[in-house]
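Here the complex is missing one protein chain, while the rest keep their positions.
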Amino acid sequence: MSLDNLILLTGRTISQGVALEGGKASRENVRACGICTFDADDFKKLDCIVGTPVKIITDYGEVVVYSTITEEGPHQGIIFVPMGPWANQLVNPSSQGCGTPTYKGMKAKVEVVKSGKVLGAIELIGRLKEA
Amino acid sequence: MAEIKLKIKKKLDFPLETDSITPDNFAGKTAAVIKKLPLFYATKQVTIGDFFDVSGKSTDVADTKIVIDGDVSNVKRIGEKMTGGEIIINSDIGMHIGNHMSGGKITVNGNADDWAGAMLQGGELEITGDAGHYVGSAYRGYWQGMKNGTIKVKGKVGVESMLWAKSSKPSNKWPTLYCGSADSFLGIHNHGGTIVVEGDVDRCVGADQAWGNIVIKGKVSRLLPSYKKVGEVKEVQLPNGEVIKGKFIEYSGDHTIKKETNGRLYIAA
Partner (left out) sequence: MVEKIRTEKDVSCPFCGTLCDDLEIDVDIKTDLVVEVRNGCQIGTKKYFSSNPSDHRYMKPLIKVNGEHKEVSWDEALDKAADILVNAQRPLLYGFSSTECEAQSKGVELAEMLNALLDNTASVCHGPSLLAIQDVGASLATLGEIKNRADTIIFWGSNPVHAHPRHLSRYSDFIRGYFRTDGRNDRNIIVVDPRNTHTAQIADKYIKVNPSEDYELIQAIRAVLRGSELDVKEVSGVPIDDIKELVEELKSCNFGVVFFGMGLTQSLAHHRNVDTAIRLVAELNDYTKFVLIPMRGHYNVAGANQVFTWNTGYAYSIDFSRGYPRYNPGEFSSVELLLRDEVDASLIVASDPGSNFPAASVKNLFKHPLISIEPHKTPTSAFADVILPAAIAGIECEGTAYRMDGVPLRLRKVKDAPGETLPDKEILERLIEKVKEKIGE
């Protein structure tokens, strides 16, 4: 199942903050940041259980993360990924000349990938280092 | 017209800053002298001769024409502060082209990077391709930007073009931008600039405009709620004397600013 015409927001969560202080290479960090939070009604359309890996695709990249349902809704049409290595595969690097990338507001689409693998932070960022 | 030809002879890994390349700096100099003028590459001071083949010679400023060939897409600040003469660039050009220019003409046969014609005080800048962000804009921290002169961009201009433009009726100074289309915040904080767009513009055109005239022949993606429809016109008379014919809906704005705005926005009917 997939969802189209979504808007991706990124930002801080308290779990993400605790995880980043606790060790960015940790499993805790993956569970805190390698996730995508959906509006409850939007999530029903994906027809999968909470925790199923989903692939998020924007014009700037794609990444596989775990799916969850928001506690900060309703926000139909909006998905939220905590700031960090997973979100940064998706954000708009352009700053329109001001220097600060556009981390919020990208158009996105989501596909369920039941057997998708959510990578750890070091492995994910390690892919950006060419051999 | 005395012509000086420059051809870039090295591939650039870093930006090359060439504020010494102006008709003012070349006037009265031979190619040999011009070759010794300073440029900046990364953190090193170099010379024009290190990076360009130079031929020809110049006379006075007004009659000096500089023609630049080769890939100068990462060359910044050509034409900075020039007061006369002509520069022709046959490639894409880097940031800050013609900044603070007060006279003369620059033609870019290609695209321009950000800050093209920033702080323009006069003269003419023509770009046959697209331009980046901040075309004809004020630099950071300045509350008055382009004060006179004309910029023509055939293609699209980036965000915040003509930021803080300032005209002067007593001095008959009308900073003007002509462009094919524009990104968001065209004419933000406008204090008298004239803008004519052949095609479409993105959101927030004329944001915080205090006075000035913006003419859009295409569509506006989202008009600010603080703009008010005044009526319909069959032509627009610009303060620089030009008349634009066609049916336009006239709006006044931006009614967000505290004092009463004299700004006008015309959108094709």
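General remarks:
Going in written order, the chains are labelled A and B, and every chain counts its residues from 1.
The definition used in the following text is that contacts are C-beta pairs under 8 Å (C-beta built on N, C-alpha and C of every residue); 3 or more make two chains touch, one makes a residue touch a chain.
Since we're looking at a predicted model, the values are computed, not measured.
Within the full complex, the residue among B:Thr107, B:Thr128, B:Ser226 or B:Asn240 touching the omitted chain is B:Ser226. The omitted chain makes contact with subunit B at the following residues, 13-15, 17, 40, 42-44, 95, 114-115, 133, 139-141, 143, 160, 184-185, 188-189, 203-204, 207-208, 222, 224-226, 228-229, 254-256, 258. If you put the missing chain back, the residues of subunit A touching it would be 7, 9-14, 17-18, 20-26, 60-61, 70-75, 78, 80, 83-85, 88-89, 91-93, 95-105, 121-122, 124-126, 128-130.
Throughout what follows, only the chains that are shown with their structure count from here on.
Taken together, the subunit A residues at the contact with subunit B in this complex read 96-97.
Taken together, the subunit B residues at the contact with subunit A in this complex read 114, 132-134, 158-160, 183-184.
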